[in-house]
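Each chain you see keeps its place in the complex, though not every chain is here.
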Amino acid sequence: MVPDQPAFADAPLVTTAPAAEPVRPHDIGRLTIQCADQPGIVAAVAGFLAEHGANITELGQFSTDSENGEFFQRTVFHCENVADRLAELDGDFAAQVGRRFGMTYTFTSAASPKRVAIMVSKYDHCLLELLWRNKRGDLDMDITLVISNHEDLRADAESFGVPFVHIPVSRANKAEAEARQLELLAGNVDLVVMARYMQILSAEFLSAVGCPVINIHHSFLPAFAGAGPYLKAKERGVKLIGATAHYATANLDEGPIIEQDVVRVSHRESVAELERRGAEVERSVLARAVQWHCEDRVMTYGNSTTIL
Amino acid sequence: MVPDQPAFADAPLVTTAPAAEPVRPHDIGRLTIQCADQPGIVAAVAGFLAEHGANITELGQFSTDSENGEFFQRTVFHCENVADRLAELDGDFAAQVGRRFGMTYTFTSAASPKRVAIMVSKYDHCLLELLWRNKRGDLDMDITLVISNHEDLRADAESFGVPFVHIPVSRANKAEAEARQLELLAGNVDLVVMARYMQILSAEFLSAVGCPVINIHHSFLPAFAGAGPYLKAKERGVKLIGATAHYATANLDEGPIIEQDVVRVSHRESVAELERRGAEVERSVLARAVQWHCEDRVMTYGNSTTIL
């Protein structure tokens, strides 16, 4: 094995070529577009960006079909002070490209991380994974708020300097609780993450909150419906347990899938151990899904997703 | 990377220590037992084998619970001419150990590979994987017969020297077809493998065939019920597709799971490509399940399995 352990000093582990000046987030823009596939899109977008002094550094593209498909594109580009020019670009693009092709599109800047609220109940693993990755700089977002229907995780959130709001939810007060949540969220965040929030959000809430909601879910092959899925999985001898991160929709857990993963288990794991392994998968799957979302990589189409 | 490519000669790739005489299959025995967990089992079994001149070379054990659990054990042992002494061992074991502990147990010999019939329809991938692994010596079994409700795969089976029997199945003749299948199978094989056999076997068939039946099945997280599962999976943006090998039971596809695996996919795969990836997983999952079964590694308990 390669020694990365110099005998007497902490040598830098990786030696990259002498870096040029790193690019400021202020100068990094992203453009995502979606429309019916048709000739000339790529050329038009590339031309627009070139004319506006933007240098494309990353481009992902996908078309669902060669005929009558839906077209998706994500572009990362460098452009001086783009963070201050988003409105201008947006207007120009509409006039010069967007309307012509009937596009849905968004310009964002790396200087404005998504504002994210995390909803959680009592399980801490997903919440802590997000807080920790964010703190270490691995997951660029601005966690503005943790909302919970329990007090249990207040200290965890606050130790990261994140405000924690306890909003109890019962059968009786559910509508009122959602109203209070909406007061805090609607218009104030760009994303809500259900990090094992064990309450169903109503269709009304999802519609009123005005931003995407990502949920994380244990998953099996096949699914085991109803309560006690780990026990049911155990009782049939499953060899894989997994997790699915998806956008929440009115149809509960049937929204577009962003990311999935599994781990291998055997007859030796108890139900409690299956749950622990499941929790490990959940936290890494959720973290990846949130990261991709925050990097504007995820576009939805019908009930499906394209990750660029 | 390690050169395994000597410049001028095909040197053996692996040099193990000078091997002792390899053990003859005739001298290799296997004992599997299952019973309520209770003190003294391991000692009694080990004592019995020692007294009968058997040297344990592999031992797997599992108990479902520390209190009132079910106990499973698989032992591989060397014992001269054990292939000729199975009946004797069986009788002695019953008298000295088995009855005392209320065990279900089986002695087998490596000299008698399982007799296996493969049932198949039109997809060739699972059939060919089994035939090929068997031919290369990687999967020790005696494939005595391929039964299909179509003629399509006759040449494939026969090119491996395996008899192929075409038994058409229609709504009208299903009972008669199963009767003909049973004539060929019951008492003549130790295992039936449904290698993408696209007909439901009746509960009567499963009961009459007198040996385990292994089935292979595409699997998703979550399952997509009904026809066209790959299309449905595509439409929800699944990121993993998989396969499950299980014992067939009267409840269709809900029998004890032997093995599962998945592969990662993305929005870029078409439905046809998802099916192709699914076929790849199916063949490796089925091959592993059949191999474990043929090596007496799989024991069932309720609707679950223990793999030792």
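As written, the chain order gives the labels A and B, with residue 1 at the start of each chain.
Following the convention adopted for this analysis, a contact is a pair of C-beta atoms (placed from the backbone, for glycine too) under 8 Å apart; a residue touches a chain by one contact, two chains touch by 3 or more.
These figures come from a predicted structure and were not determined experimentally.
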A student told that 2 identical chains are shown should find the copy number of the whole complex to be 4
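Rule of thumb we're sticking to: only the chains that are shown with their structure count from here on.
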Whole-Å gap separating chain A and chain B, where each centre is the average of the chain's CA atoms: 41
Sites on chain B touched by chain A in the complex: 62, 219-223, 234-240, 242, 244, 254, 256-262, 266-268, 302-307
